[in-house]
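Below is one structure, written out as structure tokens, with a few remarks after it.
The complex appears here minus one protein chain, its other protein chains still in place.
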Amino acid sequence: MNIFDVSFFAENFVALCRGIPLTLQLTLLSVTSGAVFAIVLASFRLSGNQVLDGLARGYIFVFRGTPLLVQLYIIYYGLSQFPELRKSFAWPFLREAYWCASLALCLNTAAYSAEIIRGGVIAVPLGQIEAAKAYGMGGLTLLRRIIAPQAFRLMLPAYSNELILVVKSTALASTITMMEVTGIAAKLISATYRPVEIFIAAGAIYLLLNFSITRLLRLLEYRLSRDRRPHQAATGEHA
Amino acid sequence: MTIQTCIPAVEIARLEKSYGSLKVLHDISLKAEQGEVISILGASGSGKSTLLRCVNMLEVPNAGSVSIFGEEYKLEQRVDQAARVTDRHQLQRLRSQATMVFQSFNLWSHLTILENLIEAPVHVQHRNRKVCIAEAEALLERVGIADKRNAYPSHLSGGQQQRAAIARALAMHPRIMLFDEPTSALDPELVAEVLKVMKDLAAEGRTMLVVTHEMSFARNVSSRVVFLHKGYIEEDGTPAEVFSHPRSERFRQFISKHAH
Partner (left out) sequence: MKLTLILSAAVLAVSLQPANAADKLRIATEGAYAPWNFSGPNGTLEGFEIDLANDLCKRMNKECEIVAQNWDGIIPSLTAGKYDAIMAGMSITPKREEVIAFSKPYAAAINSFAVLGDGDLANLPMAGKPLSVDSEAAKPVLEQIVKLIEGKAVGVQGSTTASSFVEQYLKGADAREYKTTEEHNLDLVAGRLDAVVANATVLSAALEKEDMAGVKLSGPLFSGKVFGMIGIGLRKEDTALKADFDKAIEAARTDGTIKTLSEKWFRLDVSPQD
């Protein structure tokens, strides 16, 4: 037996690729729902209302301060211990490992993203907000036209980091029977007792996924930062 | 001499403003007739910027009233609490009639110069976008930066940015313009280009309230000069009156310090 068998690696790489759709689904589902929840949390934090701020702070403290694996287990194994819950409307969802994993990832990423969004909003220069107010903008128009576009661009680097973390975190779904990339890897290893090639193949898949995500976000960042580049580059496309 | 035939553009009556226990404006009453160009002078900390910001409620006075063309801002003023504006629709309407030009320009950095000009007309005043663009181009032409229409604020010099900011204010069709130290953040060689634009506006008969340190502007362009000291108005008159016969000793010192 070789230390590293290339054809065995290639064969398992293909097998692991079958887990990519599930990995991507979990990522997409938790990132979109997590972003919506994060906006709510961030607006609580920025509301100036002490009760709402306190609620959001508490939530963020708990979900950032505990391991995702623990959250996942509490949602999957913990909640199912209550017969009342098993009879409730939520059970058809919580019964499925798929929704439990998405929920845990969503709640977790929301806590981190809320702080990223808040940081982005705070970083918008106050003078520009004041100018908008002085020109009659208020409420939603101010948020939509002035604050959101700038905050979005300011938070993008930190948020791409968070996205990468979510992609990697989906691997934990394998602990609750999900057959995503890591789940399939674990199964292949137990059948072959050859962890080296299989884990390297799994690692390569995550690397490829994250590489594509980073590239996409960098392109977006480039498009949104025309004002930070010299004037010439602003008019032409240098992608 | 002014004749009281029309409604004053701005009328400030018995205005007071404090930050906590610190009172920065005491019992200020000031009337700006239509077409008047008033320079507001004063040392830093005299309350001149705060007074200007009270005109469009970027600061809400704790007592007294402010009216724009006879319409008084609806305010809730209580002794023990921060004052606040109660009618947001009125606030937005009055604000777009009295637009502000800031010391540090405050152009929106994510929008091009042209987009900066049409932003409020299109999204606050809901005017036709095409018409706004045509107007904005004419305004940029007028302040001499037509070639910068597609550039972003960070690509412009300070003087160009301030001219763009003035054009942005003009795009609102304001009846009153408020200038908050518009040349203080500029390098000396860029001051003249901004002052020239302001002089042209004054010549058109627009009502202007200008907080400034530019004595030449106050003396030669404005129709009236107001001097603030520690939250009180100490001088109020035509440039000829106040500069040749200052009544206040402090204003005399102030002129000699700024005359160079």
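Per-chain numbering from 1; labels A and B assigned in written order.
Criterion: contacts are C-beta pairs under 8 Å (C-beta built on N, C-alpha and C of every residue); 3 or more make two chains touch, one makes a residue touch a chain.
These numbers were taken from a predicted model, which means no experiment stands behind them.
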Chains on display which the left-out chain touches in the complete complex: A
Residue of A:T141, A:T175, A:N210 or A:S225 touching the missing chain in the full complex: A:T175
Positions on chain A contacted by the hidden chain, ascending: 1, 3, 77, 80-81, 86, 95, 97, 175, 177, 183, 186-187, 189-191, 193
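The rule is simple: only the chains that are shown with their structure count from here on.
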Centre-of-Cα separation between chain B and chain A, whole angstrom: 46
Residues of chain A defined as touching chain B within the complex: 125, 127-128, 130-139, 141, 145-146, 149-150, 153, 224, 226-228, 230-231, 234-235
Of all residues in chain B, those that touch chain A in their complex: 56, 58, 88, 91-93, 95-96, 99-100, 102, 104, 106-110, 119-120, 123-125, 150-155, 168, 172
